[in-house]
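Excluded from the complex is one protein chain; the other protein chains are retained at their positions.
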Amino acid sequence: MVNTAAETAYYLWLAAGAFGLLGGGYLVLLVQRWRALQAALAGLQANAEQQEAGR
Amino acid sequence: MLRVIGALLWKDLLSELRGRALLAALVVFALLTVVVFNYALDLERTVRASVGAGVLWVTIVFAATLALNRVFAAEREHALHEGLLLAPVERLAIYFGKLLSGLLFVLLVEAVVLPVFALLYDLPVAQPLNLAVLLLGTLGYLLPGTLLAALAAHARAREVLLPVLLFPVAMPVILSAVRASQEVLAGSAWVRVAPAFNLLVASDIIFLALAVLLFDQVVAE
Partner (left out) sequence: MQKNTGLKILSVSSVLLLVAALYMVFVYAPLEAVMGAVQRVFYFHVAAGWVGALAFFVAFAAGLLHLRRGSLLADRVALCSTEIGLVFMSMNIVSGAIWARPIWNTWWTWDPRLTTATITWLLYAAYLLLRQGIEDPQRRARFAAVYGVIAFASVPLTFAAIRIFRSIHPVVIGAGAPGAKGSFDMTPAMRDTLLFSVLVFTVLYGTLLWHRLRLEQLSERVAQMRLRLLQG
């Protein structure tokens, strides 16, 4: 079977997109998790200080 | 150790006799699977020989998975698990006791299903070599299965988790067992059966060794 240049380039870009989506998606996920944890940590720290002050 | 294994086996048998009715449910389920597959795959005479082995093994694997889900369930329900661990029993004896009672149950199911299967699918399943494949394949599925059932017993959604954990691990056993049965049912010479058969034996040995090495870690407190 013979593929035209345009056809094979199309699949190359499709693959590149898949790599980008998977790798990029994972990175975004990591950053989101990191931010959520930082926020939770800040909240907990504020909470702890309040408890300290209340005592 | 042997006495302990025997006692555990006896305990599981007794509780079955006292009406847990697991065995009856397994047999009916397995028979239903065989019937459903006949229509789901639209099995005609010509394809039966090649597809039959697969149907047989999927049936066994399904039944064995259900049996495995129950293996540690009784212990959990009656809080016997802790009692077993407190008893000065060698931990491996628990593993082998559970393995053997599972094996006994599934073999009993096979003993009922096999004649029916042979009748309905018109296949020569009762050859010594095929019976050996059945024994080794069932054992090969239960070896990692019993270990993983002990893992899943402590997890959430354990009934679903067990097959998810076990299917990919037991893949070599299932594949080589299906392949070996296919060749035997097709009446092939030993050379055609040998690769799959040998791999099945090798998988059994490896999973046995892993279970012996790792089960201690599963029950360690």
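Some points to look at:
Every chain is named by a letter (A and B) in the order it is written, and numbering of its residues begins at 1.
Heads up, the rule we're going with is that contacts are C-beta pairs under 8 Å (C-beta built on N, C-alpha and C of every residue); 3 or more make two chains touch, one makes a residue touch a chain.
In this text, all values refer to a predicted model and were calculated from it rather than measured experimentally.
Contact between chain B and the absent chain runs through residues 144, 147-148, 151-152, 154-158, 161, 164-165, 167-172, 175-176, 179, 192, 195-196, 199, 202-203, 206-207, 210, 214, 217-218, 220. Although one chain is not drawn, its touching partners on chain A can still be listed: residues 1, 3, 5, 7-9, 11-12, 14-15, 18-19, 22-23, 26, 30, 33-34, 37-38, 40-41, 44-45, 47-48, 51.
In the analysis below, only the chains that are shown with their structure count from here on.
If you average the Cα atoms of chain A and of chain B, the two centres end up 42 Å apart.
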